[in-house]
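Structure, as structure tokens:
Note that this complex is displayed minus one protein chain, with the remaining chains in position.
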């Protein structure tokens, strides 16, 4: 217990009732936050008959993985009935290069903007930073035209380009703020020892950058995986990412509505980011904070 | 021609002049201390010599060749930083070997050099550790080892002791002095600590607001300060300053604080001139030999024993003077105490220009 908590505890007095109320409220809220996930999961293991009969809050009476298999392999999205697996891989193929490229560029940019400052470095950073926050609607039409002219419409490569371009601002922000606190004396010392621009980056900064690289990769991964607007605007067909496919699956009005399959697909779409969140929640949080509370 | 020559060096950022025409020269094997309060430009000057911050005007020559515009690594200079600047991801051995590695020296040779310098600084047992596992004093030694291993023609030290505790500071200070004497290296050293400057330097440059106030040996700086700033900056407790007017006879000072107590001046001056008399605490005190002519009985206001000395705060009219007595003295507070003023050691400044005139 920290000294500060002690102080508050003393002031509150050792009221048992208070504690019970506080714990009660916290647990009720926890249940409310968990409810949608719970409903998604239970629904995805129920048969359609059970769903129609039933209690949305009940556990599956006769659990089945059939909806998951259908969602993955044979659910109909648009005119094809191959499930979401192809779109899942589309997302992977989009996310991996986009995250790697934007992180690498962000690291170099952050290095230059903190350790090799030049006249106007603040303006450059300010322009890159504001770019993170624009509503993407204001670049949607030109982007669609340019992707078309580059022959990148409806391709994963096109989406990679888009996500790199609109991700640089954030990755630069992460690395800039991290390297800002990195002692400049180390850079000076390495310069005097004869190290050049890239040697200093590779030998001095990069080995100390693991935490921010993790933060940046997780942030970018989550953002790009979860993106919908760019996906639906620039890659709506066979090359659509997972989020777009999920929406198409859920919104399609042909045939019998298979809620269990929808939910299984939704869980599959959520799984990669949820796993990252469970495994590295601390870094996930740091990324969100850094993205929210600037410099 | 001196080994290091700095001529009319200037650096300004926008309208702000950080260095306003600095001239310094240093012979080979010398130990130059740049001394001054924070913001005086001493670190900027050091960085300009290192090549980390370019000057806006002037020249820096090492061994006759201008180094302005030369990359830091091409100047054959090593620097020890205030924070030590040890690379956190490398071991001590890799840290020391880094400048050699950058210079393309083969591994076998590097290891031999690292071993030699580690022996000199007694850090051989630390070579496999990382900087985070070292104490402050050990980090300091590693930083010095990394500088020494290159055998550069000039060493720069940027406040290297300021992150150490008081006891360690004295130890490392002695170590630096020993290294200087052993290797005969040429050193430029920045500090704001006048004790460090006095103990280490062969030559001190006192700076203030981007200008040199005085250049000289430690004894010159201490005993014959060029102006009131230097006089006040050197010595702890600081020099007593008594503003006043030169008396009709030209040989006495009428202090503003105590017009009834004329004090003899160290040298005759024009009558009526406004001056400031400066006298160090150690020149006011007991006089067992009885050779000092000026004695005054002054009331004791505060007694500060430090162990080795006792400092007295004495009332002279509206002014307080500090006097130094041996550590065993036990003067009573409140009562007058007889002290001798060694006026031959006093200095006099012009009240307007603040320059020393006697």
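Going in written order, the chains are labelled A and B, and every chain counts its residues from 1.
Here, contacts are C-beta pairs under 8 Å (C-beta built on N, C-alpha and C of every residue); 3 or more make two chains touch, one makes a residue touch a chain.
Assume contacts and distances are computed from a predicted model.
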Protein name (UniProt record) of the chain left out of view, among "Acyl dehydratase", "Cobalamin-dependent protein", "Sugar ABC transporter permease" or "(2Fe-2S)-binding protein": "Sugar ABC transporter permease"
Candidate in contact with the missing chain, chosen from B:37, B:69 or B:272: B:69
Selected from A:81, A:96, A:127 or A:210 as touching the chain missing from the view: A:127
Given A:43, A:90 or A:153, the one touching the chain that is not displayed: A:43
Hidden partner chain, residues of chain A it touches: 1-5, 7-12, 19, 22-23, 25-26, 29-30, 32-37, 39-40, 43, 51-52, 54-57, 105, 108-109, 111-113, 116-118, 122, 124-131, 133-143, 145, 164-166, 168-169, 172, 180, 196-197, 222, 225-229, 232-233, 243, 246-247, 250-251, 259, 262-263, 266, 269-270, 273-274, 276-278, 281, 284-285, 288-289, 292-295
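Going forward, only the chains that are shown with their structure count from here on.
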Touching residues on chain A, where the partner in the complex is chain B: 183, 185-186, 188-195, 199, 203-204, 207-208
Chain A-touching residues of chain B, taken from the complex the two chains share: 47, 50-52, 71-73, 77-79, 81-83, 85, 87-90, 98-99, 102-103, 146, 150
